[in-house]
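Missing here: one protein chain of the complex. Every other protein chain is in place.
Presenting chain A:
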Amino acid sequence: MYVYRLMLFLVFGGYLLSPLLMSGWGDPSAAWYRPFVIWGGLIALTLWLEQKRKLDER
């Protein structure tokens, strides 16, 4: 349950703070692809966690 609590805390925190990200995405002076780069980074992080989980389960 320790893992779940930490994970739920992070997810819920991310959920509450997500509008801050969105306000930054709409900034016309920034590169248009910035939201997708951040999203890609999150996917890479999830991929890393998934690989780690697979190693743990071996």
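FYI, a contact is a pair of C-beta atoms (placed from the backbone, for glycine too) under 8 Å apart; a residue touches a chain by one contact, two chains touch by 3 or more; residues count from 1.
Following the convention adopted for this analysis, contacts and distances are computed from a predicted model.
Asks: Not counting the visible chains, the remaining one has a UniProt entry; which protein name from "Tryptophan synthase alpha chain", "Phosphoserine phosphatase", "NAD(P)/FAD-dependent oxidoreductase" or "histidine kinase" does it give?
Replies: Answer from the record: the omitted chain is "histidine kinase".
Asks: Extract the touching residues of chain A with respect to the undisplayed chain.
Replies: 1-4, 7-8, 11, 15-16, 18-19, 22-23, 25-26, 28-29, 31-33, 35-36, 39-40, 42-43, 46-47, 50, 53, 57
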